[in-house]
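Working notes, structure below.
A single protein chain has been removed from this complex, and every other one stays in its place.
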Amino acid sequence: MPHPTDIADNTSPGAAQRSSLSVALVGSGGAGVMTAGNILLEAAATAGYYALMTRSSGPQIRGGEAAAMIRIATHPVECMDDRFHVLAGVDWENVHRFAAEISLAPDGVIVGDPGRGEAPLVFSRSGAAFEPLPLARIAKEISGGRANMVLLGYLAALLGLPEDALRQATASLLGKRPAALEASLVALAAGREAAPAAARLVLEPALAGPAARWLVTGNEATGLGAIVGGVRFVAAYPITPATELLEWLSPALASVGGVLVQAEDELASINMIIGSSFGGVPALTATSGPGLALMTESLGLAVAAEIPLVVVDVMRVGPSTGIPTKSEQGDLNIALCGLHGDAPHLVLAPNGVADCLQTAQWAVALAEALQAPAIVLADQFLGQARAVVDSPRDPRLYGKRLCAAVGSKDYQRYELTADGVSAMAIPGTVGAAYTADGLEHSERGTPSSQAADHVAQLGKRRRKLELHDYGALWADIEGAGEFAVVTFGSSTGPVREALARLPGHIPPIRLVSLRLLAPLPRDRLSEALAGVHKLLVIEQNESGQLFHYLRGVADLPPESSSLRKPGGQQFNPGEIAQHLIEWSGT
Amino acid sequence: MPHPTDIADNTSPGAAQRSSLSVALVGSGGAGVMTAGNILLEAAATAGYYALMTRSSGPQIRGGEAAAMIRIATHPVECMDDRFHVLAGVDWENVHRFAAEISLAPDGVIVGDPGRGEAPLVFSRSGAAFEPLPLARIAKEISGGRANMVLLGYLAALLGLPEDALRQATASLLGKRPAALEASLVALAAGREAAPAAARLVLEPALAGPAARWLVTGNEATGLGAIVGGVRFVAAYPITPATELLEWLSPALASVGGVLVQAEDELASINMIIGSSFGGVPALTATSGPGLALMTESLGLAVAAEIPLVVVDVMRVGPSTGIPTKSEQGDLNIALCGLHGDAPHLVLAPNGVADCLQTAQWAVALAEALQAPAIVLADQFLGQARAVVDSPRDPRLYGKRLCAAVGSKDYQRYELTADGVSAMAIPGTVGAAYTADGLEHSERGTPSSQAADHVAQLGKRRRKLELHDYGALWADIEGAGEFAVVTFGSSTGPVREALARLPGHIPPIRLVSLRLLAPLPRDRLSEALAGVHKLLVIEQNESGQLFHYLRGVADLPPESSSLRKPGGQQFNPGEIAQHLIEWSGT
Amino acid sequence: MTEAATATIPVPSDYKSNVKPVWCPGCGDFGVLNAMAKAMARLGLRPEELAVVSGIGCSSRIPAYTACYGFHGVHGRALPTGTGLKLARPDLTVIVTGGDGDGYSIGGNHFLHACRRNVDLTYIVMDNRVYGMTKGQPSPTTETHWTSKLAPLGTGINEFHPMAIALAAGANFVARGFTGDPNGLADIIVQAIETPGFSFIEVLSPCITFRPEQKDWKKTVRHGNLSSTADLALAARQIFSDDGMNLGVLYAGARPPYRPPIGRGRVAAADLAAEFRI
Partner (left out) sequence: MTEAATATIPVPSDYKSNVKPVWCPGCGDFGVLNAMAKAMARLGLRPEELAVVSGIGCSSRIPAYTACYGFHGVHGRALPTGTGLKLARPDLTVIVTGGDGDGYSIGGNHFLHACRRNVDLTYIVMDNRVYGMTKGQPSPTTETHWTSKLAPLGTGINEFHPMAIALAAGANFVARGFTGDPNGLADIIVQAIETPGFSFIEVLSPCITFRPEQKDWKKTVRHGNLSSTADLALAARQIFSDDGMNLGVLYAGARPPYRPPIGRGRVAAADLAAEFRI
């Protein structure tokens, strides 16, 4: 049985050129690691590559050691590779803290200034070769020259990135500071010169131009999807890792005539967007686990009073304050079952950086169509990863609410319609004034403690979600065969890549990546799993939340099992491939 | 196949005496329905009967129509009967609102003042005979006489309750107001005189004296259990139907040297009890669904920082504000899965009025032993029902925490012990100062964003709950056979009675009433269900929360199905018996 | 309200719905409902241009008793709901209502920040110094020594001073009314609605059932004893000698309200994608 590293992504392991290369840039605070990383990413994009960058930093609030982790490939990438090919250090201060996140390939390279000492043993014991580069000395010779730029020039040469692309990217990021730009260009050139002529780690040429590509983070894509879907009001309270989404939204909303308010807390955020949506303006808030927990009472109100809205939860490691800067898929439980009483609502999850756009947009459309709250489960990985992706397809889904007409006769806000959706009167509509209520109510909205009204309204609220035709977007389904993997969100990237590493694998394995988690389209899932007799549910949390949820509500094949890993460190394709081989072999 | 009403609880249907009789007393605000009901209940207790009383009232805040529903029996009763044998109205104003709650037996009796007109058709069409009683006229003839007391005297005679017991109960409830008491005794006698000599509805003689019985509500029993278990600090915010629990606790705690604080909101409540428990004083809060929703963020803190505490959720109809005065088992989802991240904790549910004591006491003991939060799912029915019960057995379970000793060397608050429980240092302990943290942490408690620490601490927190020996209290298991019913909480009463109505039923049906819902003792459940090939899960909510939870985490027999009913109206034994017959017959 | 009524001069009854209040007979909140209806009629706004938002409590039941658009939300969150509504729909007149428990206990933070944010809302608190809906527990404004089942020895805590907090937090209009004087109260409500920014009205509204002694308020209130000023320091000084029974407008400021830029952008949503294209 082949070991997953043997079947790694690089089509010709021994060859000079590779289809995917991963670089980790590290250094202490102020070393310019992030600037260099961003330039490298943009250069890769400019040169026609796909790419992905994630970041990590030490416990210090600011100014501590940092790591920029970049993967560049000739094909789309939605996760990091198992191993890094290059570790490039401006210096090595405290960078041993990143050891768990940066596993070096045995044939990898460590680049650093010999004057700064050796790379920590946790890295060098991988067997990677040390390539000395006198960063300080070279930088010193350039007026305004900085070590990070020298290192970057060297790296670009090592990887075979065209010089032009690098210069262009540098100009684009540093263009506003001409002096810095000039010095940087000189430093880049100096670094390039110092690189070996024939590097072992060279990328295959990019397959196409970057014409139809975007460089975007998941948080930005989510924000754009929300606005395109129709959101014009956002109230939120800052929280890592959702803050950047809000910071992107604030000016963007203003430019399209919308508004973002910073609320005093999450209780205010959710109720402010309820107010806006009651007023007819589609609304959203974004938060992370702790904030979502504070919103569940009022999410129940949105269910009962039938107020459309979207809550984006950019998940981080829990429970409690957990690890704010790391990713986990641990809020599935609370998103699905965190409301008191029987409170049916929508739960969606994007399964890639670009998919954040489509999923957010769909969430707005569904919330508005079904007059129900929708929770979007993004996560720190998707939200903060910056990626070069194919320009996302426009799903052409827009918020459209069934509204009561002026002068509706005998208007009943909570009328028991066949499909469960009843017309909502927007304040200002003559003759349709009503009071929205979180108390159980009659069709007219008058509070009622009669069991019959309760049964009827519970049924209405469930029905409207169950009867809706969600179309094909509910999941991405790939492959065929009697074995299947079900996953969601940011676990999809490594699962998909693991499967791609097992071409022609016997038995063949299907992939179902769920985009709509609640209500779970049970019939469609059964269809998607027709003929499957062995199922594996893969997710990033400790307790197997998706696995238990699916067992609870769906009819899974008898041989169903679970592969899970707590957050703090993403799955990599290799470990999944390894597991798939063992699992499908038994 | 017999219809469940044919197999009703009354051992000899045609006979003059019955083992259980149900009476509904109704009237408009100020008619004294509740006073009369309470006296009747206490009289039944004094006469050696078991009994149960629930109440209902109209939408008005105060002073609206009211109904006291009382069941008196020679055997313990934990639910209302299918039908009422007597409907007694002081007047009929708006009492049609209780129609759904008061279903009259065809051989029942309606008692009322002919001067007040007839009982609403919704009641009289049951076929019940109308017994006219000139309440107003009789009461008028007595100085200070009131119609409710006349009616009560009549009722007692009708049911065959000893005169002495009634007088004693009246004295006990009105003893502080001698004038009212005297007038009442005269009115009772007058009512008794007006009753027919040979009533059709007479109780069998009580089997034993009331020596070892209690008259208690579930809320009171919960409060007592908590205090006996060791709770000395309560912080809470009023909410129906938990308020009476708090109102009982306030003076009771003071008398044992504890304290109750009214917090500004539920966020404060939960954090105040966290503070108390961190300080070493066992603590509790009580709330209902909306309040529980506000507490989940900080419940996660209690999980992560390993703070023992108890939250009692007296469930009412949800979602949102729902129906505050009615019961539902709809908060199971949020109690089990409402915390963000992987946050293992305890969830318990009392399955009867008296069991509230034992379950609350056990919850305190478990929370303290496992340094974890415990949620107790009571409900409006259990909490507010007042019942005559056998004096509860003392479970002899007390909160006992593993504490760090003075001068512990190299004290590590979150040490990775084998059983997952590590010693907690109580502030004041010399040499063991530490900082409790909701951030992920090392064994010492220092915040850590390392995946390895996260994995280790997640494992510790899960392990301590999973490895604990919960003993026999986890469930009440009754009967044998290849068919089984699983239920919990206040649904247990009607299920148990339904099974009792099917003596010798083929196939025999087992009952498993879960007291410990999380962590679910999976092995014990498997044992309890060994040999079962058809399973029915019964619960009071719309979506089948227990059913889906059990499917998700346990291995249920292949033929498992669900019987559920939304809140607002309790299950009655007859409808369950009917369902069991159909279900077990196919 | 009939179609015709919109064309004729509005009367208070145009602003009441036909839903029967659940309040106890004699509850002070009836008078507040009347005063609101009077004020609305005087302002001549159409009911559908008005929205009444509330939390949970006896007093918070008021929206459904008006003929306006109403929102009966969760306990303590009426102000954020009203804020979101007004920011998204600046064309509506938004009145936020509730009780002392809803507004000052669980909702205290939103009260602080609504005063500070100064969105153009009118906030009417029916203060009965008790939790009516949950049957008689002390609220922040309850007198220290009032005993109840939950606090058998009294709360032992100083009372909350809503008007002092409103001033300190930056409300632009602060007044006290009495339900027993619906005309005077209606005057205050009209003035509050007409004053831009956040207006706060404390209304003494007895709870007949759990605080029957509050029936005496009709004897103890002092009409017009607060004198309206735009000087914050003067207003603060009045508050120091206030015993809670003085009626009238305490403070009417001129701070411009917070106005959201909603509807003013010119970019098409799809064009926002430009920044991501390589």
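Each chain gets a letter, A, B and C, in the order it is written, and its residues are counted from 1.
By definition in this document, contacts are C-beta pairs under 8 Å (C-beta built on N, C-alpha and C of every residue); 3 or more make two chains touch, one makes a residue touch a chain.
All of these numbers come straight from a predicted model, not from anything done at the bench.
Interface note for the absent chain: among B:A423, B:L439, B:V485 or B:L499, the touching residue is B:L439. Touch with the chain omitted from the figure is made, among B:A36, B:L104, B:A235 or B:I477, by B:A235. Set against the missing chain, the residues A:D107, A:E163, A:E182 or A:E247 yield one that touches it, A:E247.
The hidden chain makes contact, of the residues B:A128, B:I227, B:V314 or B:I375, with B:I227.
Contact between chain A and the absent chain runs through residues 59-64, 237-240, 243, 246-247, 250-251, 254, 260, 262, 264-266, 290, 320-321.
The missing chain lies against chain C, touching residues 105-109, 112-113, 116-118, 140, 156-158, 160-161, 164-165, 167-170, 232-233, 236-237, 240, 255, 258.
Residues of chain B that touch the chain left out of the display are 45-46, 210, 213-216, 220-221, 224, 227-228, 232-233, 235, 252-259, 261, 263-265, 267-276, 278-281, 283, 297-298, 300-301, 305, 388, 391, 394, 407, 425, 427-439, 445-447.
To be clear about the criterion, only the chains that are shown with their structure count from here on.
Chain pairs B-C and A-C differ in how many C-beta pairs they share in contact, with the greater number at A-C.
Centre-to-centre separation of chain A and chain C, using mean CA positions: 43 Å. A straight line joining the Cα centres of chain B and chain C is 38 Å long. Listed for chain C are residues 22, 74, 76, each touching two or more other chains. Residue positions 267, 297, 300-301, 305, 437-439, 447 of chain A are each in touch with at least two other chains.
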